[in-house]
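In this view, the complex is presented without one of its protein chains, the others remaining in place.
Letters A, B and C name the chains as they come in the text, with residue numbers starting at 1 for each one.
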């Protein structure tokens, strides 16, 4: 058998190409972006999106779908901008409890065989409600460490890029290198086979939800570090962005086929696509529609990639 | 001389008639300004969704595009401070209006939303010295304008204890939502003498009242064309009296001129205020005539108006 | 089995019981004097949720993963365009309605085209579509509120028979949906598809045709709801349908339709829609804040799903 790039690498080809092409187009439209500051401005808001995307990826890895990520990140952001800043201990406890709640939801969904879409839809109301109770109007301020972390200026490469690489690396280690990651993806691929090897599927799913909760909390903190304040609706968009990011990065809705590096690339691509649209000066009327169109185009690309992959598999 | 300077408008929402009027005013005023060489460019940008994160990204993009000034209607008073700081650091003039930002390096053209709330009660107190029960229609939960106006209303009620807020609903600044929420709570409410609102929901409330056999209370309107039309009809039919108050969408043009003045080197204080656009019984017809069908009552500003506002603040 | 016990077996009964409970709790605040007004309002406003919910129910019946997220945008577009076309002219009422229906047909077909041709999961496909539709709505008249023709507005807001006209329209639509689901060939088809698409195909059911038709019906009902709502509330607004995204899903689920597909429930939609309206009214009446209201809504949805799952596991 010939040496051929691993499927993981194959999966990254289209997302990487899309990102490179977009970046080239942005540089062409706006040469100023080709600088330390330019790259940072282009990508720093992608960091929380990347974290939220990874959170969604863990849920998709076990064949579930989470419609509450955005609401949960908003909630985490509100906690970070209030308790975590003023009384760190209580803040940490609240965030830990929230992660535990996330894990518990995963367990309940598995035990009662509930549709994850509806349960997380319900939870999205709950998280938003809690966030509104916490911050009826926008406000709060980030913990100092979060603010300085998000605004450090490392030499040579801007923080946004450094952070993205580090996040991708950590997620890669968890998902493709660690035993837990293998187990979680195994549950997505063939639950029965994992069960037959003596693992607890319940535990694997709970762990996946807990990891998702953890990454979503990190997204909330990073977001507050960037925006300097929070509100109850601050990240509602992340639900959609995160799903799109995972799919864009070569992940699939079922079958445990996910790629953390791809997911981060997907998040960067989405952010860049928005900038691209604004550099294109599309008429404000069509700016929303253009987002939908870009999503459709990229998903069509994915279909094309799958066809290619299948053909190669047959050859 | 600002003929080589370019100004951008960063807008976070375009989903209602007020914002659409604001964008139209921007076009009407900046178009000739660009043509006459006063500024090099004045482009408007709207985010796809009403989210702080999107607007922050948009501002960062505007920084990259090298605008000399950015005029912002902000999604959050504090959420954009990070991005605004970056713009200031890049030497860009930032002017915020309507939704203002708290970042000290930016200019603010503020509307006192708090006062907008308390003025409503003051008006009602004048009209109804005996007081009575009020219904409050709020906006979207978790947004600062909602919180501010509501705080003003409650402060007003404290000042005029003859009033009591008998019920409070969230209408999300949407006609249909207000109508539904009011219709739902109305049967359980005692007699209502006045309805205090936040703009865009007065007509919905009127419809909800009309559907019952209650007496029409004094509903404070929000300058929308349909509200004014309804008021006019009522006025002609039975002499209905009320007031209408809102911020004029054309304030975006004031912000434009302020940015131009700052770029021109003028000394401009960081905090400016604009009055709201208030319509009363006597100037209703005039305002109605000047309001676009289906739009919002509006005032557009000229350079001279802007200079007056600046001079006043100094 | 006694009659009462048999009734408790019906999946839609919970929605009605909950609605009645909430109604009593709300009415008792005024010692009963608000009963008629509240009931009238509930039937009026539940109607819109019923109409969009009926369409969403048909889609959800198609099986797991089938949800139409383009409902709000379709409502907005149909409302804006129809009102613009009618231009406050009574003679244009029917053409306006036809245009709204046409928009529904177009959006529904486009939805299924994305699902079928690009193999995009329905949830994402309809979401992308909703962006495009929303943009079209903005583009058509930039958010100006055009008034409905007076006769139409009068029709939408009055209740000559003691029952609001919109409720009568919704009732007719649900009756139609009930006949369609319980008695017609098409109803058998989509229920079969929802249980097993593979088995449906092997039983000779035209699966693609039935699914496409379902997405079209859903979009058409959303359009009709948009048309009615715009007429009822005095004009179309760009954010008009926003509420109905989650509402349409919630009333279906609470009404006893199985999210796993293949089992739908028309009467439940009425119960659930009344309940959703009444619960907000109750929380408003008791002066509860927005945060608490949202938490309650979420908890209720999850509670109903849990109840439904017990129902499934306990029956053979």
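One rule holds in what follows: a contact is a pair of C-beta atoms (placed from the backbone, for glycine too) under 8 Å apart; a residue touches a chain by one contact, two chains touch by 3 or more.
Everything that follows uses one rule, which is that contacts and distances are computed from a predicted model.
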- Leaving aside the chains on screen, match the unshown one to its UniProt name from "3-oxoacid CoA-transferase subunit B", "Multiple resistance and pH homeostasis protein C", "Na+/H+ antiporter subunit G" or "Sugar ABC transporter ATP-binding protein". "Sugar ABC transporter ATP-binding protein"
- Item | Omitted chain's touching partners, listed by label | A, C
- Hey, which of A:188, A:225 or A:262 is the one touching the hidden chain? A:188
- Message: I need the residue numbers on chain C that touch the omitted chain, in ascending order.
- Response: 179, 183-186, 188, 191-192, 195-196, 198-209, 212, 262-263, 316
- Query: On chain A, what residues meet the omitted chain?
  - Reply: 1, 3-4, 6-7, 173, 177-179, 182-183, 185-186, 188-190, 192-199, 255-257, 313
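As a convention for this text, only the chains that are shown with their structure count from here on.
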- Centroid comparison with chain A (C-alpha atoms), farthest chain: B
- Task: Compute the distance, rounded to whole Å, between the mean C-alpha positions of chain A and chain C.
- Result: 31
- Specify, in ascending order, the residues of chain B that touch 2 or more different other chains. 14, 23, 48, 141-142
- Note on the structure: Check: chain C positions touching at least 2 other chains come out as 131, 138, 142, 289-291, 294
- Show which residues of chain C lie in contact with chain B when the two form their complex. 26-27, 29-30, 34-38, 40-42, 44-45, 131, 138, 141-147, 157, 229, 232-235, 237-240, 242-243, 277-278, 280-281, 284-285, 287, 289-291, 294
- Message: Quick check on the complex: what are the chain B residues that touch chain C?
- Response: 14-17, 19-20, 23-24, 48, 141-142, 167-170, 172-177, 179-181, 183-188, 203-204, 207, 210-212, 224-226, 229, 292-295
- Interface residues, chain A side, partner chain B - complex: 30, 32-33, 37-38, 41-42, 44-45, 48-49, 128, 131-132, 135-141, 151, 223, 226-237, 271, 274-275, 278-279, 281, 284, 287-288, 290-291
